[in-house]
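Shown here: the complex without one of its protein chains, the others still in place.
Then we have subunit A:
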Amino acid sequence: MEILDTEFLEKIEKLRLAVKKIRIISNVGERKSPKTGKGTEFSDYRTYQIGDELRYLDWNIYARFEKFLVKLFEEEEDLEVHILLDSSLSMDFGIPTKFFYGKKLALAFSYLSLSAWEKVTVTYFQDDIKGIISLERKRENIFKLLDQLNKLEAQGKTNLNEVIKKYVSSLKRRAILMVISDFLSPYKDGILYARYKKLPVYLIHVISEEEISPPYEGNLQLIDSETNEIINLYLDKSLIENYKKTLDKFLKDIENFALKTNAEYMRTSTVIPVEDLLFRYLRMGGWLK
C-alpha cells in the first residue's frame, strides 16, 4: 500500500517558500471579500455620505480639491476550505492509484491552506460521507491528517450528487468546496446545488493512464469495480478508438459544465507527480499565486 510521508510535506513546504506568497485562488485565508469595508488594504474612494466615519475621510484630497472623499478598504473575510475526497472503489485504479493521488492532493491543499491560516476540513466519501477530518487552523494538525489518510482505503460505490448535496446543506458559513474525484458517477446536480448555495467550487478530476488508453485487447469480460456489473466484449483497435472518443466527449462535457457553472476545473493524470502538478499546472492555471 502506498503511504503518504512527511517527505512529501517537506516538498510542499519548499514549494510554499519558493512561491513566497501562496494563495489558493483569490487568497485563501487572507481572502478579500467582494465587499469593501474595514480591512487594512486600500481599495478605492467614494464621496462622503452622512453617517460615514470621519476617520476614513482623506484630508489630503480635501486640502487639494475641497472634496470629501472617503477611503475604502478591502474587507477581509474568514472562509473555510472544504476538501471532499472520493474514496470509492473506482478510485482504486492506476499506478499510483487515483485514490493515493487524491490523498496526496488533499494533503497538499490542506497544508497550503493551513499555511495561509485557513480553516480546513477534509471529508472522504463513497455513496455517503464516511468521515470528516477537521484541521481547524492548526498547522500541526497536518500530521493528524497524514496519519488518517494513510489508514484510509478505497471501497464501496460512489454517489457524488447525494454526497455533495448533503455536505453543502450541512455548511453554515460560506466556504470553498474542493472535490477530488474521478467523476465516474453523476455529479451535475450536486455541483449545481453547491453553486446555487454560492459556494466557490473547485473540481479536481483524477484519471489513471489505464482509463486514458486501455492496455488490454481481445475477448474480454469487463467487470465494474463498484457494481460488479459485467460487459462481455471483443476489444479491438476500432473499439479502443471509439472508447477514446467517448472519453474525450466525457471530459469535454465536464469542462463545459464547469465553465457554465463558473466552477474551477482541473484535470490530472496519476502519472503527473503531485509536486509538478502544483508547481506548473496550478500556477499556470492561476490556482496558486
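The definition used in the following text is that contacts are C-beta pairs under 8 Å (C-beta built on N, C-alpha and C of every residue); 3 or more make two chains touch, one makes a residue touch a chain; residues count from 1.
In this section, contacts and distances are computed from a predicted model.
Asker: Hey, which one's the missing chain according to UniProt: "5-bromo-4-chloroindolyl phosphate hydrolysis protein", "phenylalanine--tRNA ligase", "VWA domain-containing protein" or "ABC transporter, permease protein"?
Answerer: "VWA domain-containing protein"
Asker: Give the residue, chosen from A:3, A:222 or A:259, that touches the chain omitted from the document.
Answerer: If we include the chain that is not displayed, A:222 is the one touching it.
Asker: Hey, which subunit A residues sit against the chain that's not shown?
Answerer: Within subunit A, the residues touching the omitted chain are 89-93, 98, 182, 184-185, 208, 211, 216, 218-227, 229, 231-234, 236, 239, 242-243, 245-247, 249-250.
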